[in-house]
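For this depiction, one protein chain was excluded, whereas all remaining protein chains were kept in their positions.
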Amino acid sequence: MIPGRVHEILVSHVRIITRHKFGTFGALILVFFGLVALFAPLLAPHDAWETLKTAEGRVAILKPPSSEFPLGTTMMGRDILSQMIYSTRTTVVIGLTAGLISILIGANIGLLSGYYGGKLDESLMRFTDIIYGMPFVPFLIVLIALFGRSLWFVIIAICCIVWRTSARVIRAQTLAIRQRQFIQAAKARGCSDFRIIYSHILPNILPLLLLYTAFNIAWSVLAEASASFLGFSDPNNLSWGGMLYELWISGKIRTAWWWFAWPSICIVLLVSALVFISRAYEEVANPRLKQR
Amino acid sequence: MGILEVEKLRKHFYLNPGFLSRVVSKKKPSVIKAVDGVSFGIEAGEILGIAGESGCGKSTTCSLITKLLEPTAGAIRYKGQDISQLGKKDLKAYRQQVQIIFQDPYESLNPRFTTFDLVAEPLRAMGIAGKREIQEKVFSTLELAGLKPEEYQNRYPHQLSGGERQRVGIASALVLGPELVIADEPVSMLDVSIRAGILDLIRDLSVRLRFTCIFVSHDLSILSNISERLMIMYLGKVMELGTTRDVIAEPLHPYAQALISAVPIPDPSYKRPRPNIKGEVSQPIDPPPGCRFHSRCPQGIMEECGTVDPPLNEAKPGHFVACHLY
Partner (left out) sequence: MLLDINNLKAHYQTETGMVKAVDGVSFSIGEDEVFGLAGESGCGKSTLIRTLMRLIPDSARVSADRLAFRGQDLLAMSDKQYREKILWTEISLVPQSAMNSLNPVHRVGDQIVEAILAHSKMSRREAAERAVSLFEGVGLQSGLTRSYPHEFSGGMRQRAMIAMSLALDPSLIVMDEPTTGLDVLVQERILRKLAEIRKQVKKPKSILLITHDISVIAEMSNRIGIMYAGRLMESAPSLELFNAPFHPYTLGLKNAFPSIKAPDRQLISIPGSPPNLIGDIPGCMFAKRCPFAISDCSHVFPEFKEVAPGHFAACIRTDHVDEFRQQAGDKRTWESSKSKN
């Protein structure tokens, strides 16, 4: 690919996203969180696990937001702002990794299933149906019981489940495109199956693919938050859900509104941002939505 | 021996009735005999027209020749070699030599590819490496198709008119230098004032690039103008085959006679003789024995018409008919 083409593609994507206010809004939020995740150590004023003391020398337990602790402190005297910043990193990493891996799995299954049809299609789709039946949290519990708690198991558990919807949807789209005459033309011109799937069909499902990438990342973030809220995350890697878990077991959920507010708001913001961006791609995937 | 020989070609599609029908009324699967015993040959360098209405099997025959479909029975021999037994390498060589121009200029081009990529794709798919070689070939083919490369190479299909798109389609079919080109209704979806240009292009290029052409169309007016020999199909079988002049001026088969007399003429003063056939055109599903045209034929009075399938006989030199009258 010529650099010029890459530039062209990037520009067209920026244009797609910024076409609407919500797309721009979503993009800005993502960029914000991305930067926070990237520069976490530089931005966080304190260590996430450090028990802090107030100016008077007492342990800063459950302090509401103040100039000293902008977002307040936890039951253990830890700075919520720092915790938030480090958690962003965890969330972004898990969200991106699990999201991207799951879309890779889902897209390929969808493409192969849709293109080849027949027995391959049937077996892949039956497999997808089985995965549909699998509940996320129990699966995660089993993994943790077997292998112990780790960031990676959370990612694996998410990947195992989240791909299923994208597989279905991409298969449907592939089926539709496969019928079109330019695919027949490609076959007649001597293109191998591999080439047809990845050079001819894939570019045509790209908007849908990007849409579901955004969804997958959003679902991964939510899955992770749910898992950590229930206490099933890696204790060494704090996330927003994990912060809420700590809040929950401390019993102070009714009183420490700040401890509750910031993680929740951020989860909502991040997921919304992803959905907004996906909305922008949805219009490209389905042009009829453009007409009001 | 011509460049292509088709012998007793058959393509049957099976329709499975529902589970209940199968169990309760013991219904057997229906058969769509899209192509049912087609035999013909083409000489190198000629333009053979295949005419027929929808459901006659002409498009299926094209798909069988280009190996987009595999036959149920029968043989297709290209330059003497049976193409059903081709290994991967031979298939590649075959595709290089036998190409197809599609009907719909709006659907046969990948909307995400530029004109350059569309014409280069066959070269890339075949592994003809070398950026420079590809560019040379693409440019020269675009020129042959009447499109200036500098102007068109970066345009996407949605930026082209119907006629331009079809030229790109033609270029992508010809870039590999095929010896047999199948044109499947290449002008049916184009405006009238543009058709002549594309027809001329195909005709000129078939001479310049020395390829044989099978031109499929439902429009006999177009075929009368471009094809040298004409084959008329009905419900999966060949009804008549001969030089275009012979078939159009003196059609022998009742179906051909009806078809030709039904073609409207762009001349208000001409009073067309009315074709005399009854019934609706049927689907080639579970056809009854005997001549396919029997139920609608105004002259189908002989006993054989309803029981025996008429073979394709040479009624006059070079003029073949599948009818018991001959």
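We call the chains A and B, going by the order they appear; numbering starts again at 1 in every chain.
Following the convention adopted for this analysis, a residue touches a chain if its C-beta (ideal position, glycine included) is under 8 Å from a C-beta of that chain, and two chains touch if they have at least 3 such contacts.
Treat the numbers as computed from the prediction; the structure is a model and nothing was measured.
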| item | value |
| --- | --- |
| Chains in view touching the one left out | B |
| Option touching the unshown chain, where B:16, B:159 or B:221 are the choices | B:221 |
| Residue touching the undisplayed chain, where the options are B:15, B:207, B:265 or B:308 | B:265 |
| Selected residue (touches chain absent from view) among B:16, B:81, B:161 or B:313 | B:161 |
| In subunit B, positions touching the absent partner | 53-54, 161-163, 191-200, 218-222, 224-225, 244-245, 248, 258-260, 262-270, 272, 274-275, 277, 280-281 |
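The rule is short, and it goes like this: only the chains that are shown with their structure count from here on.
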| item | value |
| --- | --- |
| Geometric centre distance via CA averages, subunit B-subunit A, whole Å | 51 |
| Residues on subunit B engaged by subunit A in the complex (per definition of touch) | 66, 68, 92, 95-96, 99-100, 102-104, 107-113, 121-122, 125-126, 169, 172-173, 176 |
| Footprint of subunit B on subunit A - complex, ascending | 180-182, 184-192, 195, 200, 203-204, 206 |
